[in-house]
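Notes follow once the structure below has been shown.
Only one protein chain is missing from this complex, and each of the others stays in its spot.
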Amino acid sequence: MLRYILRRLGASVVLLLVVTLMTFVIFYVVPRLAGRTTEQLATMYVGRAPTEAAIQATIQRLNLDQPLVLQFWEFVKGIVVGAEYTFGNDVVQCSAPCFGYSFQTYQEVFPAILDRLPVTFSLGLGAAVLWLLGGVAVGVVSAVKKGSIFDRISMGLALAAVSLPIFFTGQLALAFLVHDWDLFPNARYTPFTEDPVAWASGLMLPWLTLAFLHAAQYARQTRAGMLETMGEDYIRTARAKGLKESRVILKHALRPALTPILTIFGLDVGMVLGGAVLTEQVYSLNGIGRYAVTAIVQSDLPVILGVTLFGAFFIVLCNLAVDLLYPLVDPRVRAAR
Amino acid sequence: MTAPLDAPESAQHAEPEAIARGRRDTESRSLTQIAWRRLRQDRVALGGGAFVALLILVAVFAPLLTAWFGHPPNQFHQDLIDPATQGVLKDPDDPWSGIDPTGGMSAEHLLGLEPVNGRDLFSRIVYGARISLLVAFLSTLLCVVIGTVLGIVAGYLGGWVDTVISRAMDIFLAFPLLLFAIALAGVIPDDAFGLSDNALRIAVLVFIIGFFSWPYIGRIVRGQTLSLREREFVEAARSMGAGTGYILFREILPNLVAPILVYATLLIPTNILFEAALSFLGVGVNPPTPTWGGMLSESLAYYTVAPHFVIIPGLAIFVTVLAFNLFGDGLRDAFDPRSSD
Amino acid sequence: MTTPETGNRNDALPVVSVRDLSITFPTADGDVHAVKNLSFEVAQGGALGVVGESGSGKSVTSLALMGLHRGTRARISGEIRIAGTDVVTADDRTIRAMRGNDIAMVFQDPMSSLHPQYTIGNQLVEAYLTHRPGAGKAEARRRAVEVLDRVGIPEPARRINSYPHEFSGGMRQRVLIAMGLVCEPKVLLADEPTTALDVTVQAQILDLLDELRRDLGMALILVSHDLAVVAGSVDEVLVMRKGEAVERGDVRRVLGSPQHPYTRQLLAAVPRVEVTRAQRRAQLRAEREGRPVPVAAEPPRPAGQTGEEPLLVVRDVRQRFRIRGGLFGSSTDFYAVDGVSFDLYRGETLGVVGESGSGKSTLSRMVMRLLEPTEGSIVFQGRDITHLPERKMRPLRRDIQMVFQNPYSSLNPRMTVGESIGAPLRIQGERNSKLIRSRVQELLERVGLEPSHYNRFPHAFSGGQRQRIAIARALILRPKLVICDEPVSALDVSTQDQVLRLLAELQEDFDLTLIFVAHDLAVVRQISDRVLVMCKGKIVETGDSDEVYENPQHPYTRQLLAAAPVLDPDEARAHRAERARLRGGQPQAEAV
Partner (left out) sequence: GDGGEGGGGGGNGASFDQGSTEIVNPSDATGGTLRYAISSNMESTDPGNTYYGYVWNFSRYYARTLLTYAAAPGQAGTELVPDLAAEMPEVNDDGTEWTVKLQEGLKYEDGSEIVAEDVKYAIARSNFGDQALPNGPKYFQQLLDEDDYDGPYGGDDPLEGFDAIETPDDHTLVFHLKEPFADFLYVLAQPQTAPVPADADKGEQYQSRVVSSGPYKFEDDYTPGNGLVLVRNEEWDPDTDPIRTALPDRITVEEGVDQNEIDQRLVNGELDVDLAGTGLGPAMKGQLVGDEDARNNLDNPTTGAHFYVNINTKVEPLDNLACRQAVQYAVGREGIQRAYGGDLGGQIATQVLPPDIPGADPELDLYEAASGKPNADKAKEKLEECGHPDGFDVNIGVRSDRPAEVDAVEAIQQSLAEVGINAQVKGYPSDTYTNTQAGSPDFVAENKLGLTYYGWMADWPSGYGYMSSILDGDAIKEAGNSNISELDDPEINKLFDEVISVEDPEEQARIYAEIDRLVMENAAILPGVFQKSVIYRPDNLTNVFFNPSWHMYDYMTLGTTETE
């Protein structure tokens, strides 16, 4: 087991390294292959009134004139040991996990991400809890009452949720639920530590929207999984023991049905923690996702890189967590290792 | 209680062969036949399938359709628009008549008009189906092909090949796809690989979606292959002297068709939405080419003056997704040997 | 050793009584009448055997006794009374109180009938607490350990925390029995509890059930497709066919003088260890030619005495697998086949027997060169194929073919059976589709199927039919050697008998050399000239088959022989005693 954990950890580190390399290639190498010159690249990062001197300075700062290998090395070095940047008379120490420095907002990327982390975490985890509970509950009831009105309606709704983009549902929710009908307070982030009630009420609508989108998938998966496990022999065994139907369903059928969902859940949570791009955009929440979009719109390369890596980190982390949890949830997996 | 119970006449003489053969006439159809029969009984799935077919026809014959209705997708009807509110006038002859809440739906303009310049929404929806479906189909095809080949190879060969491919899947899954798509699309030039304009942009969209979504299907195929590999018929094929290629593509692949097909039908709508998301973030095909996603994202700015402009593309996407899903679900059920009728 | 006093118990009130039970499933193809007008009774402490071929309605009846058809589309009419509860009309609560408490069920497939994600203990405790809600966790646990101990799980206090996958099939079946026992029910209903197990383990489970019945005074309903399985364990037999009871009566009477032709047929299908190869062969020939069965047996074929070159020479082969395990994942070597040698002559049939896991399949796969032997050599037709690369091996595969154990997974479900049978030809380079087609149809006919079945898919065939198809596929290249790896263990006795007959016929017609693998000595004896007895990867005994059966040398062989089910109830009891003696001499080392 220990060895397994170590192996998975090692694999995750390697995975992150490769992700770093690929990210780098996509953002630094592909534009060049597409024909951008060093000057053109630099111009993108200079600002509104680029002077020749400023362009040259940017090339220096971003090491754009160095060989790619060296640029990559600098990049990785920054992440591992940190880097230094000069501003005016100041030398800014960008300490250890230094994903770089934004030349548009003049911030270190990593602290900026950390700064937005509580928002994204609150949004993502809150929504995740909602969609997991909601989706699974709906899925279970649908499976048990297969073919009933409830089943049909909830599966129809699930399809609607899957098929409508969040910028659509989100904006309409804002327009109607918040402004026209006053059912929900405006989306707003208040730190939990400051005021838990405001925290929850401000995030309620984004949670619901995001959860609505994801819950659909969980409901469908749970339903399919439940229908499958309900046909298993051990369910018959459980019934033969004289168990109550509710216990048969919740204890015996649900658990195996949930096991594969764990994997998706891990991926989804990782993805959302890396930034719920559209939700944060729609609800004007200053989280990592919006940070990323702003960066993309402004071609803020270091931020894009940083956010991408950070997102990858979360996905890898959640996958790792799932991999480590899996044996606990499903003992058969333990044996297979 | 020692005498034999009443023996019905059929049991009077033994008929071993009949027992062995089972004479289950009801099962004498091929799986595809059975699937087709089940599908035919599944009205919902059939409806979905019919709609999908209709959609494809509509996309293919978009020029004919719009010619029939007389409104090219880019033709303006500014005389019907109130310049101040940019909405559709109730009465085109009276500039003070206010906004038409139906967006100008009439026999002339079936789905009404776009705000601002009054393009016919019906033709734009019809033409929009072309790009949206093209992107969705091609990218689905791409990721199905990549995912299937790599998944099947990884699952069957195992060992280091599996390790490499599985790790590659992990890596691709670890990328925040949307970010990458936007970043990549942003740096792609206007002419490359002998393509230009929308052709290139579509190619890029297709490439991005296909290239980054394959691990999902790859995982499924790999998992299925892993279990199929253990089936004795694979070993049987080996024992007849079949090579790896034969086993992979003649023995195993046909068994994967059902899950792949089902997954693909579920993927197509996802990819329509993906195109929509990219349009929302400003990386899509060039105007004035209509796409559903593009229309949807554009429409949100006019939701008060032209609610129909929001609803119609939204509905188009929704109904399409619904159709594909219903069809996909139906296919899955039909091909599932375990589901009994 | 006395016979049970069945008479005494007859006057007690029956704990199970079934009257006019009919069960119908509505399907798209019309109603399926799975059970029709079935009636029987089981007295307190009595034992009933329900026997019938696959699909005869045994499981459907069992489930009905438990009230497990509730909530499904099944339509049930008639009356079922279990210890005073009317199962058909009672409310759900009453039924739940009855299940596990009055009547407990042991299911057919021990592999899938336990929840894979909960510990054994958890599942046992749950069963106990359901009916004894007042009992504390600790008491339930104590009880769980107790019943585990009772069914012969070694170190029950420790193993209680294990998960099902950590147990072998036999142990899981014991756990299922324990789960049934935990509330001390009045009736134990065992639906083919041993079908998935090999003979040795089967014998143990049957012994256990018998013992429990006696000790705890439970009634037992034992369901099986094999009359021999129930013979030694029940007082009364009910023979079912197509949902109807065709014969019912005292076990001795039914087995001794069966009234109904179907019962006779079932009896004839049971492989008998006491029938020699020669007798069997003679009988088959006679049946084929319509002659009466000759009394005198042919002498066994003198194999390898003519000085001819053996077709296959296997020398000291070993197959190593690496088993990963332990805290630090250190892998250990494990020899699944360990130093096996034998020669095989043209036209001969070599039987390989041994309990599950003894390395039979591994050996077959090595000979097929689906595995590369770690050590030793395999020479086929004078050519050393031990380490031949796959490419060079390919043309040789014409001459060696295999029939696999599981008829459900050895045919590709997405290929028509015609394609499947023709595939070897195609793979070996035959391009002429017409020719392939006609060959396939020829063979289809030869194995007793219709040529028009060419375009059907495997799922449209029964297990026995599929096995015929698999045999046809193995024969289409006209191989010299065919390896049959337990080709009949997944089939019920009637079907098994038919397939065995077919194999025997084909062997003669095609002049085949066979390696026949099975865990059941009786089956092997019917078909093989020589027998290898395998145990833990090694050959423990080898010889002329009759010799081995009549005069077994190795204790393991004797154990196997004693485990084989026999039809005569008295003999069955004698075997049981013998087994107990063997176990006593060789204490519980083998916890299966």
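By letter and in written order, the chains are A, B and C; residue numbering begins at 1 in each of them.
Note that in this section a contact is a pair of C-beta atoms (placed from the backbone, for glycine too) under 8 Å apart; a residue touches a chain by one contact, two chains touch by 3 or more.
Predicted model, so just to flag it, every value in this text is computed and none were measured.
Asks: For the chain left out of this view, which of B:G87, B:P215, B:P313 or B:G328 touches it?
Replies: Looking across B:G87, B:P215, B:P313 or B:G328, the contact with the absent chain belongs to B:G87.
Asks: Quick one: say which of B:D42, B:D170, B:E298 or B:D329 touches the chain that got left out.
Replies: The one listed residue touching the chain not shown is B:E298.
Asks: Among A:Q40, A:S95 or A:S148, exactly one should touch the missing chain; which is it?
Replies: In the complete complex, the chain left out is touched by residue A:Q40.
Asks: Tell me which of A:E74, A:D115, A:E228 or A:E245 is the one touching the absent chain.
Replies: A:D115
Asks: Which residue numbers on subunit A touch the omitted chain?
Replies: The missing chain touches subunit A at positions 39-40, 43-44, 46-51, 53-57, 86-90, 92, 103, 105-107, 112, 115-116, 171, 174-175, 178-179, 186, 281-282, 284, 286, 290-291, 294, 297-299.
Asks: Could you pull out which residues of subunit B are in touch with the chain that's been left out?
Replies: 74-76, 78, 81-87, 98-99, 115-117, 186, 190-191, 197, 282-284, 286-288, 298, 300-306
By our rule, only the chains that are shown with their structure count from here on.
Asks: Between A-C and B-C, which chain pair is linked by the larger number of C-beta contacts?
Replies: Most C-beta pairs in contact, of the two: B-C.
Asks: Averaging over Cα atoms per chain, report the distance between subunit A and subunit B in Å.
Replies: Here subunit A and subunit B have centroids separated by 24 Å.
Asks: List the centre-to-centre spacing of subunit A and subunit C in whole Å, with centres computed as mean CA coordinates.
Replies: 52
Asks: Where in subunit B do residues touch at least two different other chains?
Replies: none
Asks: Tell me, which parts of subunit C touch subunit A in their complex?
Replies: 63, 66, 68, 92, 96-101, 104-105, 107, 109, 112-117, 126-127, 130-131, 163, 165-166, 176, 179, 324, 327-329
Asks: So in the complex, which bits of subunit A are touching subunit B?
Replies: Those residues of subunit A that touch subunit B are 11, 14-16, 18-19, 22-23, 26-27, 30-31, 34-36, 156, 159-160, 162-165, 167-168, 171-172, 175, 231, 267, 270-271, 274-275, 277-278, 292-293, 296-297, 299, 304, 307-308, 311-312, 315-316, 319.
Asks: Please name which positions on subunit A make contact with subunit C in the complex.
Replies: Within the complex, subunit A contacts subunit C at residues 1-4, 232-234, 236-245, 252, 255-256, 259, 329-332, 335, 337.
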